[in-house]
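Once you've had a glance at the structure underneath, I'll fire off some questions.
Omission of a single protein chain aside, the complex is shown with its protein chains in their original locations.
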Amino acid sequence: MGRISISHTPLPKMSYLVILLVIAFVYSAPLIVGTYSASLLRDAMLFSMIALGLDYLWGKTGTLSFGHATFFGAGAYGAAIVSTKLGLDPTLGSWLGLISGVSIAMLIALVVGYFLIFGGVRGSYFTIVTLALAVISEHVIVGWSDITGGDAGLLGIPPLFFPTLSGLAPLSPVVLYWFIASVVCLTALSLWWVCSGRYGLILKTIEDNEERAQALGHNTSQHLLTVFVGSSAVAALGGALYASTVGFVAKDIVGLILSTQVIIWVAIGGRGTLIGPVIAAIFVIWFEQRISSINVQLWPLFMGFLFILAVFVFPNGVLRTLVGILRKLGQRLEHRV
Amino acid sequence: MMIASGLLTGSHLTKRFGGIVAVNDLSISINLLEIKCVIGPNGAGKSSLFNLLCGALRPDSGELMFKGHSLSRLALHEISRIGIARKFQVPSIFESLSVQQNLEVSVLKPQSKFELKDRVDQMLDRIEQSDMRDQFAGNLAHGQKQWLEIGMALMSEPEVLLLDEPTAGMTIDETLDTVKFIHQLSDHAAILVIEHDMNFVRALGCHTYVMHQGGIIADGPFSGIENDDLVQAVYLGKM
Partner (left out) sequence: MGAVITISLNAMTLISILMLVGLGLAIIYGLMGVINLSHGDFVTIGAFCLAIIQGLGGSFWLALLIAPLIGALLGFLTEQAIIRFLYARPLATIMATWGLSLIIQQSLQLIFGAAPQKVFSPLTTSINLLGVNYPSYRVVMVALSIAIIVMAFVIIRKTKFGLDLRTIIQDRDMAEALGIDTKFVYSIAFSLGTALAAIAGVLLAPLTAVIAQMGINYLAKSFFVVIVGGAGSVPGVVAGSLFVGGTETLLNYIVPTTLSQALVLVFAIILVRVRPSGLVRT
């Protein structure tokens, strides 16, 4: 029933072109930029899943989470712990880890989300509680070192095994890259498809005027909880894949720093566009590597300024702001002629 | 305990805020396809009564029944789903959606695309906004927003429509148009209007309750009410 809709908000034609170009580049990248750069791109794509998840929540319902890395981390640590600590056969353990990681993150989101959302916590309050969630998840990872490895993290996470002609085996780096690119693209596409119809409109009504939406009979708390859990699942899928791809997890993948980076990715990419935050994530991560190679301490300072810029200069994302400026310039030129 | 009759019945409703009794042991009921009106000076407790009737507030005591079922345990969205629609006092629409999309999201479970389009088109026609269907609702004039909101409330095909000051901020012409509009609507739903504008209520000319200090001091056809000494005293502050 979510699909039944008579009105769609069409994307500008330009954006289809941009999306196609990006997808073409992403798929051909391992053949062009070399294995090392491709592996960086691969990791950036996995992190961009948090942006995708957050945009589903923040972009579509206006609810901002300041702790979305928690779910990426839960997915990654869940996958790592299940696949390394239970003595499972790695061919099975890697997949079981993936499923467990995503399930654990969804369970956390379900419990936290239920109490907050049905408790009427909205807007800024919601953001603050999720911020605390990020702080505390970091404490838990560091403090519970028997299970999580503490500051050292966890090593030796098996890769995902796929059936091949010669039995079960991990993918070659290039094929793994394509697999991950496909997961990210498919997830983005499905979210876009889900939100493009009436369901997207209903989510938008929650941001616009939740009381009105309730008075029309929409169970907005239910919708918000579903989106919150769904968005956490997307982030967790990224995390679980990250664990099996990279082979180790450390505490920097949970917590406040990553959580707030994600907000910048979404803000730069354009809230609510889904694909924008993914592209922005990849660009910003690349940029971060450049800056950090000069001085590690410069990046957080840079991020601070990016936050203030995001609020004052490009509240609708860099691309939309640029398009807006160009359009205005064009109109002005027309007036002169 | 009085046996409740009527479509929507509030009996002995009481609501306190701190030490103030906003609604005091008030009973009210509305029947199928009836138009009724609640008037009263500012501070009489009209808005609190409205919020009690649509479930946004819970009464401290008393009972609210719809078709013989108690509403006291239902959430806001559930109350809407069983057939009670409401229009807020301040125009409350989705400003960033188009007029058409506003109506579209007001249907809870559309059967099909065609049925939905049909209903949206009909409603656009009824609220006279067919030619502005693709405009952002936020850009509408104040009166148009009020009508759009009534249209949205009607999309769920409610049995009871509660209107809180539907003509607030409207010009005299718009107000009279709205009176006509409300009379047309009464073929489809019972309507309870909360209002303090005497001229509007006079034009509406329906069964009227007069509220004062949280209670009802008079009720009956408006013509009778208007000439009631007590009502005049309360309304014009002669007490």
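As written, the chains take the letters A and B, and residue 1 is the first residue of each chain.
To be clear about the criterion, contacts are C-beta pairs under 8 Å (C-beta built on N, C-alpha and C of every residue); 3 or more make two chains touch, one makes a residue touch a chain.
Predicted model only: the values in this text are computed from it and were never measured.
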Chains shown that the absent chain touches, full complex: A
Sole residue of A:Leu57, A:Ala80, A:Leu256 or A:Ile282 that reaches the chain not shown, by the stated touch rule: A:Leu256
Contact residue for the chain not shown (choose from A:Leu31, A:Ile294 or A:Ile308): A:Ile308
Hidden partner chain, touching residue among A:Ala24, A:Ala132, A:Ala152 or A:Ile325: A:Ala132
Where the missing chain touches chain A, by residue: 62, 64, 66, 112, 115-116, 118-121, 123-125, 127-129, 131-133, 135-136, 139-140, 142-144, 256, 260, 263, 267, 297, 300-301, 303-308, 310-312, 315
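Note that in this section only the chains that are shown with their structure count from here on.
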Gap in Å, rounded to a whole number, between the CA centres of chain B and chain A: 43
Residue ranges of chain A touching chain B (in the complex, touch as defined): 1, 4-7, 198, 201-202, 204-205, 207-209, 211-220
Contacting residues of chain B [partner chain A, same complex]: 54, 75-78, 80-81, 85-86, 88, 92-98, 100-101, 104-106, 108-110, 112-113, 116-117, 120, 152-153, 155-156
